[in-house]
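One chain of protein is taken out of this complex; the other chains stay put.
Here is subunit A:
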Amino acid sequence: MESQKLPETTFLRSEVMSLAQFYIPSEISKQTIGALGELGLVQFRDLNKEVNAFQRTFVSDIRHYDEVARQIRFLKTQIEREDIKIKKSTVEEAAVSKTPKELEELEQKISETEKVVIELNENQRTLDKRYLELTEMRHVIKVTDEFFESSNVKEIQENNLKSDSTTGLLKEENAAADLEAGKKSSVTFVAGVIPRAKINGFERLLWRMLRGNLYMKNAEIEEPIKDPETNELVEKNVFIVFVHGQVLLNKIRKLCESVGATVYPVSENAEQRNEEAIEVLARIEDLDQVLNNTRETRMNKLREIAQNIDAWNTVIRKEKAIYHVMNLLRTDKNSMIAEGWVPTNKIPEIQQCLRDTAEAAGSNVAPIMNEVSYRSVPPTYNVTNKFTKCFQSIVDSYGVSNYREINPALYTIVTFPFLFAIMFGDLGHGTLMFLGALAMVIFEKKLYNYKNEIFEMIFSGRYVILLMGAFSIFTGLVYNDCFSKPLNLFTQNTYSYKEIGNSTEGGVSLATELGTYQRTYAFGMDPAWVDAENKLVFQNSYKMKMSVVIGVIHMLFGTIISLFNYLHFKSFGEILVVFLPELLYMGCIFGYLTFTIIYKWCTHWEGSQAPGLMNMLIYMFLSPGTVEKNEELFPNQGKIQLILLLIAVIAIPVLLLGRPFLQKMKNKNVEELPTTNDVVAYSERDYKPPAWSFAEAFINQGVHTIEYCLSGISHTASYLRLWALSLAHGQLSEVLWNMLLDNIFGLNLGIVLKAIAIFLVIGAWLGLTVAILLIMEGLSAFLHALRLHWVEFNSKFYKGEGHKFYPFSFRKILKKEEN
């Protein structure tokens, strides 16, 4: 039968979709979903809408894998902290789906690895802590030593001082404490280490607590010390506090503990201290060796894990994704029922995949897949390749096309770069852009993995930029503009610019002069215009009219596309009441304007002043039917204009009233039909057709009519931006050339100096050309081209109310995680 023929994939319309129902035997359901995930062609629908998200069947499995994922994240952070490179898993490793037994082994392995790493961390931390204590101890001993040594000297000095001085109480006490330090046991001292940030507060606290009855000394430890808990470097100070009595000593100890200082037992005796110091040094040495060994073991383990972790992660991600999908399925006795959208022409592929999975799993019952009828709107699936992808995304960011609606992306491939190029017409700039994009296209594979947000954005649009550059070369040739200078390509030395330029003296413009030369430049603008006084006037008139002509053609083209949409959806009535009035309205007014523009270009106005088109259009409305004799373009113009105007005016009410009544008639028919034909699909059971009301339809159409008719004028005017931007671009590049290069070329300098000056200025000129003209101007032209497509073009035919097809695909899920 003919119906067996699969629909073709085209870029013009989205794929034909089918709603498929799968019966999957429970025992192989996981493998089947996994295989479909590898295939990435099914968008599963939720069959358990009434069930709460965490009451579904496989929530516990998901949670289980969440836990495994946490373990992997833990290992990953450990690896990353040590700056070990993680090996990317190869495609083959990732593609193999695992059997339950393999999975279990893997999980066990992961959790065992986690335990091992935690243990290693723990070991290292204790060792680090020991090490920290010993180093701190070493510093404390060192500082105490220094202190006692110097205090012996001070002792004598202070003694002398004390005899005749009237120093404050505090100082006296300090000195006393100092004096007695070595002799009496009632004066004791505490030594320890405290983070430098806390030393001031600590000192204040101590002072207040002991009412100044203390002698405190502190010294900075030069090297920062690594805190084993947080792995951060902390700057610390050693302090020694002398106080009277055991009670106060205990108090200080307690304070130290609560403030976060560590106290170390240091003996008062110098010899003992020496012994202690030697012992500490010896122990540090021992510990160093052990520490190195532990660190090495840990690093080795982490390096080993780094080889596998990416592959593990991929497997676990996939498992989790599978269970997420399985939560959408309905359980029915021994099988699971799944429903989802699939592209109709991929059905054989999917069926083959199902058979293969059943075979591989050794099941004697293969999953069954049926097409079922549906009433809700299928998702839009536009198949793209690396070239069309960016154009599709330009369209999609405005709105995803309705199911099977004509996809404007196809036309965008040509019209977008073309409209851009009209605004960006410059051979030189176009060539630079083209080459830049070409480089990206040629080194595509190498650049693909380069991560940088801005670069990625530009890189993803490389084919658009390539075409934009190519089209700009073309328009640059038409405008005869290369870095604001014209090229003389087709006429060789037929005349010198100077001679003609001089002839403009006395107010005779070059344009009229040119006529006498009787020569035609083969392609694009004649370079002779370069020095003409009326160059700008001519260019403006030319570009303005060109913008209108291109705009009207673009819009009429959009209107005509809507015809094909109506034909495709078989709404023939709308061709009569919507398409036809729209086309006539647009054609009779603006189509006519376009015609007159071209007519005026083609006519040779011998000597006489050519009639103005602007007034013609205005008086076409103000005084219909009459055109003054000297304003006439062609005979009978008044009558023809009257007829056109009548057609356009009649088109408006038809457009306003046609559709609502048409829909009303149609809707009546629908209501008479039985509404329930047997629905097989579970996901379609609670489908409600969208409500329709006459009032609403009428208002909508009213808005549409007003919008369309008014937009005829405003949208046409909107295309004038083509002219405006093109003018701005041309002028800007001319300014840049004149201000920088011309000035330098004209300078009266020695040859060496001039060479240097030219070298520098050309650098500046190039930099500004790229920054301002290529990037800034390019962006602005891009934006305007975008607007012309989204607003002016799309509004003529494009609904853009569809929803995108999101197949369940491992590739997409894994890619998303990477970003």
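Worth a mention:
Everything that follows uses one rule, which is that a contact is a pair of C-beta atoms (placed from the backbone, for glycine too) under 8 Å apart; a residue touches a chain by one contact, two chains touch by 3 or more; residues count from 1.
The working rule: contacts and distances are computed from a predicted model.
From the set "N-acetylglucosamine-6-phosphate deacetylase", "V-type proton ATPase subunit", "phenylalanine--tRNA ligase" or "AP-3 complex subunit delta-1", the protein name that UniProt assigns to the chain left out of the figure is "V-type proton ATPase subunit". Of the candidate positions A:Lys49, A:Lys109, A:Lys129 or A:Arg204, contact with the hidden chain is made by A:Arg204. Of the listed positions A:Val116, A:Leu255 or A:Val372, the one in contact with the omitted chain in the full complex is A:Leu255.
Touching the missing chain, out of A:Lys49, A:Arg63, A:Lys87 or A:Lys666, is residue A:Arg63. Of the residues in subunit A, those that touch the hidden partner chain are 52-54, 59, 63, 67, 70, 73-74, 198, 201, 204-205, 208-209, 251, 254-255, 257-260.
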